[in-house]
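Pasting a structure here, questions to come.
A single protein chain has been omitted; all remaining protein chains appear in their positions.
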Amino acid sequence: MPVTQITLLQGYDREVQQRLVDHVSKAVRSVIPAPEAGTTTFIQEVVAYRRDGRFFDQGNAALQSASKVVKNFLAAMQARDLAQAQSHLHADFQMVFPGGQTFHRLEELVAWAKTRYQRVEKTIERVDESWQGDRTVVFCAGRLNGVWPNGTPFDNIRFIDRFEVAAGQLMRQDVWNDLGEHRHA
Amino acid sequence: MPVTQITLLQGYDREVQQRLVDHVSKAVRSVIPAPEAGTTTFIQEVVAYRRDGRFFDQGNAALQSASKVVKNFLAAMQARDLAQAQSHLHADFQMVFPGGQTFHRLEELVAWAKTRYQRVEKTIERVDESWQGDRTVVFCAGRLNGVWPNGTPFDNIRFIDRFEVAAGQLMRQDVWNDLGEHRHA
Amino acid sequence: MPVTQITLLQGYDREVQQRLVDHVSKAVRSVIPAPEAGTTTFIQEVVAYRRDGRFFDQGNAALQSASKVVKNFLAAMQARDLAQAQSHLHADFQMVFPGGQTFHRLEELVAWAKTRYQRVEKTIERVDESWQGDRTVVFCAGRLNGVWPNGTPFDNIRFIDRFEVAAGQLMRQDVWNDLGEHRHA
Amino acid sequence: MPVTQITLLQGYDREVQQRLVDHVSKAVRSVIPAPEAGTTTFIQEVVAYRRDGRFFDQGNAALQSASKVVKNFLAAMQARDLAQAQSHLHADFQMVFPGGQTFHRLEELVAWAKTRYQRVEKTIERVDESWQGDRTVVFCAGRLNGVWPNGTPFDNIRFIDRFEVAAGQLMRQDVWNDLGEHRHA
Amino acid sequence: MPVTQITLLQGYDREVQQRLVDHVSKAVRSVIPAPEAGTTTFIQEVVAYRRDGRFFDQGNAALQSASKVVKNFLAAMQARDLAQAQSHLHADFQMVFPGGQTFHRLEELVAWAKTRYQRVEKTIERVDESWQGDRTVVFCAGRLNGVWPNGTPFDNIRFIDRFEVAAGQLMRQDVWNDLGEHRHA
Partner (left out) sequence: MPVTQITLLQGYDREVQQRLVDHVSKAVRSVIPAPEAGTTTFIQEVVAYRRDGRFFDQGNAALQSASKVVKNFLAAMQARDLAQAQSHLHADFQMVFPGGQTFHRLEELVAWAKTRYQRVEKTIERVDESWQGDRTVVFCAGRLNGVWPNGTPFDNIRFIDRFEVAAGQLMRQDVWNDLGEHRHA
């Protein structure tokens, strides 16, 4: 135990099924300390379903992996492909950077960043997803390397980004890093 | 849809049941974009269960809420009750603080912190849980206020803590904040 | 087949369970021509349930049997206990009698009836329930006996009443009978 | 809650599934006063089934909608297509008309009706189905218009028909209406 | 996989539940070569059940373990407590012994056995149950020791008994052993 059965209308593809039983198994084990070997989760597909007086025989489209959305955004930013990066953002997207700098447009961020470094690159070491219903919060933690405004290189500087993802779009990004610790060291 | 049935042996209390259906509903909705109104999750209690050739009629004890463990630890630290704080730590506990400072014992942290501020207080604005199977990662984000070593007060400084919790004990804490940004501002 | 499982929160009593599996078995057999021997219906009680973001561990109160409500109303009318009869009526209750006579208050009916017969009694031969979601329609068919205004007795006159019952209250009564056929015969 | 799962062998078509979850949801709500939004019903198709020592992998043919059978019969009668109307009748079919007139053959009815009106037409305002296991009782209520034997037209006269339908055939029809009230008015 | 859910009315005791999930798990694994670790079987107790138009809320009494019935019978025979042994036998009980000797009454067996040995004792090494629906066949295999009619002792002689058990009573016993091989050796 526990055995968890998820009942869905038919039509979801294998990747979605796999993600779903993975997330649900982990949610179960966050409360019940069963070993992996004793944690069973499966998907029952049903052919017909009625709720709220309405009849359904096809399921909804699944959500994209929130981590993938974030990684795509970060890759586009790294490549300074702002148009591509922008395509992942909700109209109300907001960014908060170290020191509490707040931006709504990527161009603002880019302008401000020039005062911080000539260039920066993120090496992601860890991605954590927090499933919260309407939103999934994705955390990326890792190391920064790049070049200070004065041309000196830096690397191995800790960072963490917190993203709120809703319906496949980024709603918010919060960034913390140790640049402030190192810049003035 | 989706309808999720979690089958457990009997004996879990109401708070555990409530946490379990909450986590599982959220995990389901992280993949299937069903509205809350169409997301049904329930717990079926069974009286007898056999797996791996063994018979069970009582469930495991449930895990404590990982967020609660973290909050208890932080409250004890704030109150500088190191013994109480220590009781939440796994023997292999490790802390990494801004600048990459790494400690294994709370006393080391306390000693180092004196170089950073006379005193500090955390206002937690947001807690996120990431359920990962054997571990739950808890993120606390919020604002710091306190007093610099030179006696000047500070407040409203952003921070985020990342905790790994396993079997009710803290395995690891990673801390980021904007103290470095502000200290030298 | 078919096997039907009804999942409920715990706490319904035996009479309700019995009525529920009876109604559901009949609904199933109205579509699938399975023999009684092959029609299985059971109630699974669950201890905890979440939908629409809310947690429940107790079920709703059950509805009273709509037929019983109707029979109680008819018995009170027969006994001319108008207060008791009135207690079963919704504020918007409406009656339609042969010839299209429409009343909203029992007193109106009683006054009009005096022009039809000195007294009347219903023998119910058949009760049919039509389950329609928010309402259950109850049909009572049978025979009338009584005394014409001129003192002559009558009996064995066909009637049918149609009642709409919602939340345990009568919303509407429609009456048809053969009094018109016989009165002038 | 409630969540109802109907387990069937595979092979029923969409219209049957839709009718089945509709009937069952209504049966459930006739006992448990759950809102539509909280009433979930779905069909689980299984591939193999054993009861009474026999193995099945195909379901029964479904029953036709009893209301549809009745409507088809009434339409054929209106069109005076007696052969077509007859095809819906069980060998033991019986009709009871106002005044208790009882017939077994449509021709008898047609002969008698000539004494009642030159012609009549039914406008159906309401159809109610009562699911009773081996039989479904269908009630049609509405208004009659037509021409009296003396050539005067009439309309807006209340009627109700009660039909017993078993295995797709009419077993019995009982008719009530206000013709007697109006004829002699 | 496989996951097997047995739905029962409430009221069976722990020993019965344990035996049931044990038998069912073994039956499943006789067809699907899943490892024990991946074979999950549990009992769902339901509060109300309808089949064949009848309502139930209490389960049947369970059957006794067929092996236990056989062992009790053999122990009584060994102790030559014929009355006790007889109590386990169905009225139509039949025994077939080596050479095809057929008896219906224990006294006949006892009389015949005197021609075979002065006394005999069974050491049961293996009991196998074959579940066949209305009957369970129990096989006991092991070794005989005892004393030949001429007073010489014997031991370590192979035997197997086959018992048919129905509703807790022995219907039939068939005995094979190597006494014939050894007696004349």
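Letters A, B, C, D and E name the chains as they come in the text, with residue numbers starting at 1 for each one.
By our rule, a residue touches a chain if its C-beta (ideal position, glycine included) is under 8 Å from a C-beta of that chain, and two chains touch if they have at least 3 such contacts.
On a predicted model such as this, the values are computed, not experimentally measured, just so you know.
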* Thinking of the complex as a whole, which visible chains are touched by the chain that is not shown? -> A, C, D, E
* Structure fact -> Touching the hidden chain, out of E:82, E:96 or E:147, is E:96
* For the chain that got dropped from the picture, name the residues of subunit C it touches. => 1, 3, 37, 40, 42
* subunit D residues that touch the omitted chain in the full complex -> 7, 44, 46-53, 55, 57
* To do: For subunit E, enumerate the residues touching the unshown chain of the complex.
  => 1-9, 12, 16, 19-20, 23-34, 36-38, 46, 49, 51-52, 56, 59-63, 66, 96, 98-100, 128-134, 136-137, 139, 141, 156, 158-160, 162, 167, 174, 176-185
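The criterion applied here is as follows: only the chains that are shown with their structure count from here on.
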* Where in A-E, A-B or A-D does the C-D interface recur, with over half of the contact pairs identical by residue number? -> A-B
* subunit E: which residues touch two or more other chains? -> 37, 40, 42, 44, 53
* **Topology of the chain contact graph, where touching chains are joined (line, ring, star, complete, other)** => other
